[in-house]
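A single protein chain has been omitted from the complex, and every remaining protein chain is retained in its original position.
Now for subunit A:
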Amino acid sequence: MNDKPLSCTIKPAVCVTADTKGFHSGCKIVDISFPSIVNPEVTDENVEIGEIRFQNFYVAFLTVKAKIKLTEDTPREGPQDQGWRVALRRFPLMPDPHGETGAQDSFCLTRKHFSCDLSNIVSVRLILQQPAPVWKEFKMEELKLFRSSNGVRVPPLPTWVTEDDKTKVGKKELENENTGVVAEKNSRAEVGVPDIDSLSASLQQLWALAEEASSNQTEESLGRYEVEGCYDINLLAYS
């Protein structure tokens, strides 16, 4: 699992405009191409996207389209099919386009969000939409694509947990071995292996009970004046 972002070329955003001056369409297109197309030796042939990370800047909706290589596994779906697949359609980044919420958040879109598998990709097109006229400028910052979805690493388990697994695996073998050895060596008194789980359960219960009892001991005194050894018969004889 590599944490390095995929090498790709992100083209500057193109604003969708009509010819009329000052027309604000609220829609931008970002094209991403992969160098592997130009130079297949740089990376693996199969470009696969597992994760898209970016910081939002006033983009309200995001649509992700991907152009995949048409192969036997992914056949043409119609006569007009150029291989474009929609991975994400109008995904809301800001709950309210006019508001500020989510406007500058960091996003991490993973396979869970994508409606199709992003593999064998030729290029990716991101369509950014901001219908609100209040935000003139909108873009995505620090856009990065990753192959694996495991960007957020789960902290490693404590060593003894993993050790456990090993011993657990080994346990059965040992158990078999144990009984085997015992059967060989000591046929007179056959020592088996008790049910470890129930053993452990009852030991834990015993522990709990003892703790319960000890926490319920009284601190009150009955008013005894005995000090250890003060009623020793020898001492009393002298006094």
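In this section, a contact is a pair of C-beta atoms (placed from the backbone, for glycine too) under 8 Å apart; a residue touches a chain by one contact, two chains touch by 3 or more; residues count from 1.
By definition in this document, contacts and distances are computed from a predicted model.
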| item | value |
| --- | --- |
| UniProt protein name of the chain not shown, from "Putative exosome complex component RRP41", "Geranylgeranyl transferase type-2 subunit beta", "Elongator complex protein 4" or "Tubulin polyglutamylase complex subunit 1" | "Tubulin polyglutamylase complex subunit 1" |
| Hidden partner interface residues of subunit A, rising order | 160, 164, 167-168, 171, 174, 178, 185-186, 188-200, 202-207, 209-218, 220-224, 226 |
